[in-house]
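Accompanying notes for the structure given below.
Left out: one protein chain. Kept in place: all the others.
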Amino acid sequence: MDTTTPLFLALDLTGVFAFALNGALVALKVTRIDVVGVVTLAMFTALGGGMVRDILLGAVPPATFVDWRYLTVAAAGGVAASLFAGGLEHLARPILVLDAAGLSLFAVTGALKGLDFGMGVAQATILGTITAVGGGTLRDVLVREVPSVLSSGLYAVPAMLGALILAGGVTLGVAALPAALTGAIVCFVVRMLGVRYNLHAPLPRSVRRAARRR
Amino acid sequence: MDTTTPLFLALDLTGVFAFALNGALVALKVTRIDVVGVVTLAMFTALGGGMVRDILLGAVPPATFVDWRYLTVAAAGGVAASLFAGGLEHLARPILVLDAAGLSLFAVTGALKGLDFGMGVAQATILGTITAVGGGTLRDVLVREVPSVLSSGLYAVPAMLGALILAGGVTLGVAALPAALTGAIVCFVVRMLGVRYNLHAPLPRSVRRAARRR
Partner (left out) sequence: MDTTTPLFLALDLTGVFAFALNGALVALKVTRIDVVGVVTLAMFTALGGGMVRDILLGAVPPATFVDWRYLTVAAAGGVAASLFAGGLEHLARPILVLDAAGLSLFAVTGALKGLDFGMGVAQATILGTITAVGGGTLRDVLVREVPSVLSSGLYAVPAMLGALILAGGVTLGVAALPAALTGAIVCFVVRMLGVRYNLHAPLPRSVRRAARRR
């Protein structure tokens, strides 16, 4: 299967839209800027991960430039969030959910595109993970927050899991659609459980010891 | 026309020089560092946008490496600013003006190079915008300021306007020189008016409401 199929496009554009809404809401929350600034952060967040993916694959110019749908969907998400965002105090939950949705979709599309370019399961999984965490990391650097990928709570792990399910599944002969849906859903659920129950990987020994001493 | 013409080189190198001076002055202003640090920030600022442009186009290694004039002009700008910068308290205005100059020149050279690589008007406009805001965004991230592209005041809009004028004009048959000068001047004027009168795009509804409540 190639990455111009309707399935790939649908998943990828839905991820773009989720991250565009997310980026716009983050912009509204952390800083008082005009609509252009909000849409700009939306587009960085929505298109950053896919750009890094395409640059790493040598698939340049990135889909963003070749295919007008990416720019349109990203801009539309940013504008929609600017128009319809309710009170600023209610943004925390939508931000988290949309971020998890974008993370899940980009994990599987990144892995899928990696396979498509002839990568093995391990490489495609890593590429999916980078694609998934790329846009949010760029967003956090631009608004000067600690990147999600470095703060506690599972973030890179569910992305890697989702990408692995897709890459492993497709390599073993599973059709792309069920593999992608399973990977995305597992990633989303693990990420949301991580947020809900404040799960995280074990703390390093030196951190635990420092915590005990306080 | 191709991007090795004297016109393209002249515009691009002037943009590099303006951003190099700008980056060096920002370094002098925000942090107390030695000449090497100042020149380093000058080079990141001056060469960052063009590097991103060339990577997105697949024109690697970027002109920076192929053509020694880029490195020389960027380094010269950094050194010149280190030597001749007057009192630190008078840097705000030159920083703004040089930033606007670099923004304007890179908007048109980015769009021009996009056309040259076969892009349509919309894609070339976006590439010009990314080229224009790229170096300044990298600069702001490195010195840990809010990126200009996200703070209020018109920044991405004039860049997009300048790039659109060039891409649209050249596509409609206007010669490159008048199209580039018109695009750059419009970008520069809109940017400086935005700074002077603190113009910005409309504020999102939720931001306006939050502002009223205070």
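Note that the chains are named A and B in the order they appear, and that numbering of residues resets to 1 at the start of each chain.
We take it that contacts are C-beta pairs under 8 Å (C-beta built on N, C-alpha and C of every residue); 3 or more make two chains touch, one makes a residue touch a chain.
All values reported here derive from a predicted model rather than from experimental measurement.
Asks: Using the touch definition up top, pick the residue from A:Leu83, A:Ala175 or A:Leu203 that touches the left-out chain.
Replies: Considering all chains, including the one not shown, the answer is A:Leu203.
Asks: Pick out which of B:Gly58, B:Gly118 or B:Pro178 touches the chain that's been left out of the picture.
Replies: Hidden-chain contact among the options goes to B:Gly58.
Asks: In the whole complex, not just what's shown, which of A:Leu150, A:Leu177 or A:Leu193 touches the removed chain?
Replies: A:Leu150
Asks: By the contact criterion defined above, which parts of chain A meet the unshown chain? Give residue numbers in ascending order.
Replies: Interface with the chain not displayed, on the chain A side: 55-58, 117, 119, 122-123, 126-127, 137, 141, 144, 146-147, 149-152, 154, 156-157, 200-207, 209-211.
Asks: Tell me, which residues in chain B touch the chain that this view leaves out?
Replies: Residues in contact with the chain left out: 27-28, 31-38, 40-41, 51, 55, 58, 60-62, 64-66, 68, 71, 82-83, 85-88, 141-144.
As a working rule, only the chains that are shown with their structure count from here on.
Asks: Measuring centre to centre with CA averages, how many angstrom lie between chain A and chain B?
Replies: 28
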